[in-house]
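Apart from one protein chain that is not included, each protein chain of the complex appears where it belongs.
Now for chain A:
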């Protein structure tokens, strides 16, 4: 399978995969986001970390083209975001699979919506299911799957149309702790293969530290980015690494940043 998707071609030298400039958001009188600016490089795995209600989803939905900013701009590979785009894939907190469609047909939904050839993409969808280790459930209905397996299917759906940018809004927060750790490892394995740019929203410090190249800590509402921590742990990452002092140093630093701004 082609590694670099057509629309993830590096733009003019230095154009980031995602550029957020002074984005603000008001819900009526409620100021959800004061000002957020942020660049994400091609192939980078970035997490937005902050407690619930701080504006993470609001920001991510603006990037996904599902919500409008009250000010500022978002550009993907230099193109301003004005609505949902073909080159983004989104994973939500709940799997939102259609209960009447088989797992495979759920994964192919973006292909149908975008008028692409089902025949062309079906092998890719099956490859994705295999990599997510749920290929034996391709023809099953969603209600036959466990929560973790449903979320794997949702990730496959977000990747099937070869987006250059993957947006994930607390995708594992509804899962139990053990499944959650496994899903992190699996996600990194997929990411290692595809090297998409990922923006991952979470309120779990450990999860952010384990997955990311870089973690952005968001302050309490109205949101701003209060701290940026590069996670220089080697890849591929293993669960065992969460025992290491290097990992825990990052976790402590992130926790201090959160406590300083939310305490």
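FYI, contacts are C-beta pairs under 8 Å (C-beta built on N, C-alpha and C of every residue); 3 or more make two chains touch, one makes a residue touch a chain; residues count from 1.
Definition applied: contacts and distances are computed from a predicted model.
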Answering from "Aspartate carbamoyltransferase", "ABC transmembrane type-1 domain-containing protein", "Cytochrome ubiquinol oxidase subunit I" or "Putative iron export permease protein FetB": the UniProt protein name of the missing subunit is "ABC transmembrane type-1 domain-containing protein"
Out of A:109, A:233 or A:251, the sole contact with the unshown chain comes from A:109
The one residue from A:144, A:192 or A:238 touching the chain left out of view is A:144
Out of A:92, A:172 or A:210, only one touches the absent chain, namely A:92
It is residues of chain A that touch the chain not shown, namely 61, 64-66, 84-86, 88, 90, 92, 94, 96, 98-100, 109-110, 112-114, 133, 137, 140-141, 143-149, 157, 161, 179, 182
